[in-house]
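Input: a single structure, listed below in structure tokens.
Only one protein chain is missing from this complex, and each of the others stays in its spot.
Let's look at chain A:
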Amino acid sequence: MAAHSRGHPAMREREFSPAGTSPYWWIRPCAGPILFLSLLFLFLFLFTAAAASAAAPEEEKFTEELLLRPLPDRKALAHFHFRSSAPPAASVGRHHHLFPKAISQLVKKYHISELELSFTQGRWNYEQWGGFDPMSTNNAKPPGVELWAVFDLPLSEIDATWKNLTHTLSGLFCASINFLESSTAFSAPRWGFKLNEGNLRYGALPREAVCTENLTPWLKLLPCRDKAGIASLLYRPSIYKGYYHSQKLKLRSSQSLGIILDQTLTVVLQPNTVSGEQLHSNHGQLQPNWSMRHLFNRKLSGKCLVSKSSRVFIEVDKGIVDNVNKSGSDLSWSNEFFVLSNSPDKLIKGQNHVEIQSSFLYVYDASNYTEEKPLDVGITWKLPLVWTCTPSPFHASRFLMGSGNERGSIALSFMSTNLHKQISGSPTDCSIKAVIFQVVPWYVKVYYHSLEIFIDGSRKTVSEVVDKIHVIPSEDKLLPGTLEMLLRFPCSMQSGTLTLDFDKGFLHIDEYPPDANQGFDIPSALVSFPEFSSARSYPEIDPVLGSPLLENFQEDSVVKSYTEVLLVPLTTPDFSMPYNVITFTCTVLALYFGSLLNALRRRIGEEERELKKTVVILKKWQLLASILYRKFVDELF
């Protein structure tokens, strides 16, 4: 090989690229046109600089934010929010600086105008962690994977596009989202989930596992990945240790807006309790103290350099605010109930939609902190504090009734939290609207006519309570059953129950999953209360602050809650049965054909002759033997 390194370059090329299949083309240095290229780059640079200054707002942006909040049941909530936005495609062409290319290609290829994909482990505890704030309505998601998308396409093309979309997402996020491809797995709700013109598709996989392999590609969409900035706090073992874990990706795209990608991660963690905690006799235990290091095993050392803003919020709930106000002290970062470990850069008051002061936000700017001086913000409690989060108007839960493998019924129960009394006094003749959206797989055959409604124990007719109902009945191996229902409950109702009967279907033997004995999951139902809005407003906030996290909190969204996933045991066949059948039939066939052949092929006459022949031969041998023996004996004696 040494000899080849000399000589004319053209000759070497002839030698080293047999049939043009050489894979080393990228190794070769490009020596020639460097001068020309550099000139070109200079021009390009000048040109782009000019272009950029001309259209300053039209650039890609990235912001990172983290919200930490103590929860009443001694846990802590951490909510990461990353937003990348790309201006309308026409102005930038195909190239991106910060925005993930994979996502923009996805949006363009499938003409998506809205998409949300969430991976969730655990269930949001609506009673303890709140059901009436933006966090629970936007970031509490059903266990497993939930995907919905609104397409900007003619209705006839949507189903096919949805199928391709699920495959692409499954490749992107290392998950089996492609199981949503089959028409038995997704539905097209019209108004129960989100109002649309038939271009929305919804699918859920309640049993999908969520682990680091889903988080890794999600992080790869961020410009700094998890190497710098707020995402560097995501230490896997600590965030997967939590009670609730929901990783979400939300996309919005339009001609005027460009593409906005919101990536959120919501975790509920148990702070590592510091030892030597004293017990207080009157109120029970002190809340556990925590800081970033306790929660994540990491400290925050500065921001991701390309991010436009990088903030950490500590939010204290309305319950704490009320308690502190009652005691007469002000809500500075160091008051008689708690102390924050760092002094905040800013303090923001939040209000809920009825103009009641609801929460306080302490804001820290991550760009003020560095590797040498990392941010490790935390909360230290001085006095025990008991508070509750605002619940949703009704606490919804869903369960199964009946026994046996043949039939059963689904019950949805609503327990009043008496919220309306707190909000609007107590008028007796008011009513509260509730929308139910539920998708049931085809093998759970729901009889929608069997709907029964009980309010405070007494049975009501359907027309008394149901305002509007839309049912897409299931079709065997083709369509899942979809139920959308608008109900009107009297405000005075304490408990209401809806029941629906169903028959359990049979699957084909190939369709059973390997762990069929575990049962089948019915995805969570969604209950929303359209008259209640969870939006917050921040009157003191200056719009220049530009915090997408707070923007999301200000968006008008109805109060929603997801019910539990149902586990329906179905009759599972004895999977060894086919083998038994095969062996059994084979035995019978063998016996039949064996005896038949025996009867047909056997020649008894010939056999007898053979037998005689052998007898004759045997006799001859015997004769011979006896003769020989006699001779032998004679000679001997």
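Basically, a contact is a pair of C-beta atoms (placed from the backbone, for glycine too) under 8 Å apart; a residue touches a chain by one contact, two chains touch by 3 or more; residues count from 1.
Here, contacts and distances are computed from a predicted model.
Asker: Among "GPI-anchor transamidase", "Histidine-containing phosphotransfer protein", "TRANSPORT INHIBITOR RESPONSE 1" or "Large ribosomal subunit protein uL3m", find the name that the UniProt record gives to the complex chain excluded from display.
Answerer: Missing chain, UniProt protein name: "GPI-anchor transamidase".
Asker: Consider the whole complex, including the chain that is not shown, and state which of A:His96, A:Lys163 or A:Lys433 touches that chain.
Answerer: A:Lys163
Asker: Thinking of the whole complex, not just what is shown, which of A:Leu153, A:Cys174 or A:Met415 touches the missing chain?
Answerer: A:Cys174
Asker: From the list A:Glu372, A:Asp515 or A:Asp556, pick the residue that touches the absent chain.
Answerer: A:Asp515
Asker: Just name the one of A:Thr212, A:Thr370 or A:Ser450 that touches the chain not displayed here.
Answerer: Only one listed residue reaches the unshown chain, and that is A:Thr212.
Asker: Please output the residues of chain A touching the missing chain, sorted low to high.
Answerer: On the side of chain A, residues 1, 3-32, 121, 163-164, 167-168, 170-172, 174-176, 178-179, 181, 208-213, 216-217, 226, 236-237, 239-241, 512-515, 575 touch the unshown chain.
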